[in-house]
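Remarks on the structure that follows.
Only one protein chain is missing from this complex, and each of the others stays in its spot.
The letters A, B and C name the chains in turn, as written, and every chain counts its residues from 1.
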């Protein structure tokens, strides 16, 4: 027995498919290869191709930049089911995101949950239209794992806050227009109780940025410095000194993304790569020790995929997925680090090249080095294990 | 250029070899197989064979039961070099120890270092003559890793101590005549400062013993209970309340023994056993995953052997082997546990038999289960890692 | 199909948990062991039958519940927690599955109801060597008139001491065939042994054993195909039991380190143990996913059933080994005594991981399936 809703959804799928087929330029249906393939918007926005512009504008017109936000905030007002169908159909064609944005992925959810209606109406449509490039300011050099130990201060100066301190790991801060920050607004209380969430225009006097080079080479990360920066009080989001609530909400969200939940990247099977690189003899990989490592890795990778599916399904069926974001972050990133280690080993000296030459883009070694950050960023593996031990297993402290 | 000493030692070797050849009965040159092959002495001593008696008495007469103790304590007065030669020559013939004794291995060293001259003259010769079967009382049910947290109390009652409490892991307590114990003699000071070392006659009223069954089956371990046991004050060894010094000395000693330093057992190569059990195809073990595990294990086992040699050699060359007993205990026992795991895997279902039948003594499974205690007894692996972290690496607490 | 239990499956699981904790807690395992290694408690087995657990995988047209293997898996998981000994594995998981997969209608009609009733017990006689190697069967059958004559030796046959019938795997005409053999037939010699898990296993020799030709399980279909399915399903069933043991050993260990004090503090507060415990928690989450997926694959007739079976047995073998070792180590001295129960999981772990192929065996199968 088909319900009316299902018929509607079927129609929505057909219409969506047709629209995408008609409106998505062919060049926007290819995987992102260079950073110039991503359109980030912002005050100094430049499209790097005509198709990029067409695709963004078509989607903006269709209200599908953030299809699942309410229409009054610039969203498309799609139901979760409709949004799901749109995501599937875009994946089917391989459509790129029309706009890359931490505003959509990170700030938006926080504003929707914690901001005043006025703030929502002020900031959300600008995010959708790609007018503002947002970046994120949580960690500080001395507040990494201990994020709540952050020191960047916002002093109440009557009509404004005076901000001093620095933030690290502020991705794309060198291009961004605004930054959303956790700042200390009270030093006389336990550290979790004196943090607030605030929005800062990067063009304000006193803000400066230093790009960070990683062991893998250039990176979008920056360190951002705030020297007597004045910020209007209306830029505070949520309750004063209750910013930790927002931080926790955002971190859980981030962990799941890093851990691979909801990730769309399809990873090539390690064993297939190994067969290509190492070859077989009598039907077995030529390095029998590596064969063991690969078999164990693929076992875990396959079962981890099933586990994501199981937890998602349990969530749907109403069962609470208790504090599992730490599990996903921990296990997912540890697996990815193992994958990169295997790729280095499987690749032989081809994989060790660092400066590209005509035959080799030196991508394996760079990705390998970059992966070492996975088990650190967004909360180290050790922090995730602490959280599991305490919150899930209720071990004593 | 040969020194006179070297000539002397050469003669000593020849004489020793000749004496052993003449006096060690053939049946005492075979490895210990059953517990009855070991002579433990004691008040109720019984020799289980004529040869056992001959061998013990010959060695006693020769003063070679404890060849390296001073003659006044019943020892043979051999120099370290001579004792070394005797050990080597006994190993060459495969001579059994004439007397198995915790008095020699554990109590003796403590008495020599900490006891009064009167106590030494009183107890050491009896140990040598095998008159007293000694057992050891350190751990308590609630004081395992935290040995210094022991609760068994010795109250000063003027002319004697009144002892109440219990000890666990008292090997052979059901056969032993005396026990050497760590007891609490002061409860008003930090726990390490209120412990004393005392000797207790097991035939005293109030002492009772319960044998402990292990997961591997019967064991020499017991739990020993002390209910208002009166002990003469002269039985205290060393300074009152300074027993922890003795305990530390004994524990270091014990760790090295358990870790395999100075061990004489020659272990068969795992890979040889695997070849026998699993067979080869095209020159490789039939289980290619097990092959990987075996190769890694043997690598570590071989190199651990070299490490024992290196540390011993460095010790000889005057370099202090800094607090390395924890390293040996940790790594040696973890290796042994891995070895037993591999043997279980290599053995297939032959290795899983529990109750012996005509073809199979069920020894692999029993040894496997017994090995699980290795990383616990004598200080858990975790405790050894703590010690390394703090005393060797100087990490903060 | 969502990767979750249905409401009916959850209810079944809860009922099993309650029944077993009441009628067959882990202390019952100790009693059976100490009572000269008794193989199972007939009263408890009667309870299994009454609860309908022996009928879960039997098709309706043979009088069964046709509830599916996902249901049976929940029962096995719960028995893995209490280490309840019963003929559920030998008679139902393995033998009833073998007969269900047979195309010999006469046998099915006669024996499926018998097995379901719990009164007739059967064992699968497959292993011949010290290692699991189903591709090399040396026991042989040959047709002689209207009987097969079976010769050979079998090892580690589960519960054979109690079984009325043996399902014997033997080679026939360069292929493999399965035969239902009365265990009291002339020429059969059964020797019982006790293994590390306190379980009963037998070595059996077949010396010109005569079996009526109509007792052959595979008529038109390939014996090899039936055997492959039995082994996939068997491996999944054992994985469920292992999942139960993993969880029980883990939970008991967590309880212990929350209570045990040393150095004036609960040992569960030490980060060294906490990180290991948290890692185990993650591994157990993976175990739950693969066993459920594998069970559903039996009921869905998923084309990748075999791959999931290998993954399940490989992963559970690895995690049960790790968990049983960590459980002992975190218990410390008390953990290696027979006074507490935690060691039972260690001993069962090493046997159950071996049965129907250990982690290495199943990884090898996966590697071969994937062509490397």
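Criterion: a contact is a pair of C-beta atoms (placed from the backbone, for glycine too) under 8 Å apart; a residue touches a chain by one contact, two chains touch by 3 or more.
If you're wondering where the values come from, they're calculated on a predicted model, not measured in any experiment.
Colleague: Taking the full complex into account, find the residue in A:163, A:278, A:324 or A:393 that is in contact with the omitted chain.
Modeller: Residue touching the chain left out of view: A:278.
Colleague: Pick from A:67, A:238 or A:373: which residue touches the chain that isn't shown?
Modeller: A:373
Colleague: Quickly run down the residues of chain B that touch the omitted chain.
Modeller: Given the touch definition above, chain B has residues 269, 271, 274-275, 280, 283-285, 291-292, 294-296, 298-300, 302-304, 306-307, 309-311, 313-314, 316-317, 319, 324, 327, 330-331, 382, 384-386, 388-390, 392-397 touching the missing chain.
Colleague: Contact with the hidden chain only, please: which chain A residues?
Modeller: Its contact residues with the unshown chain are 139, 141-146, 149, 168-169, 212-216, 277-278, 287-290, 337, 341, 344-345, 347-350, 352-355, 357, 365, 368-369, 372-373, 375-377, 380-382, 385.
Colleague: May I ask you to list the residues on chain C that touch the chain which is not drawn?
Modeller: Touch set of chain C with respect to the missing chain: 270-272, 274-275.
Quick note on the criterion: only the chains that are shown with their structure count from here on.
Colleague: Which chain has its C-alpha centroid farthest away from the centroid of chain A?
Modeller: Taking each chain's C-alpha mean as its centre, the farthest from chain A is B.
Colleague: Taking every chain's C-alpha mean, which one sits closest to the mean of all protein C-alpha atoms?
Modeller: That would be chain C.
Colleague: Where the CA atoms of chain A average out and where those of chain B average out, how many Å apart are those spots?
Modeller: Averaging C-alpha atoms per chain gives centres 57 Å apart.
Colleague: What is the distance in Å between the mean C-alpha positions of chain B and chain C?
Modeller: That pair's centroid distance is 42 Å.
Colleague: What residues in chain A touch two or more of the other chains?
Modeller: Expected reply: 284, 291-292, 295.
Colleague: Can you list the residues of chain C that touch 2 or more other chains?
Modeller: Residue numbers touching two or more other chains: 273, 363-364.
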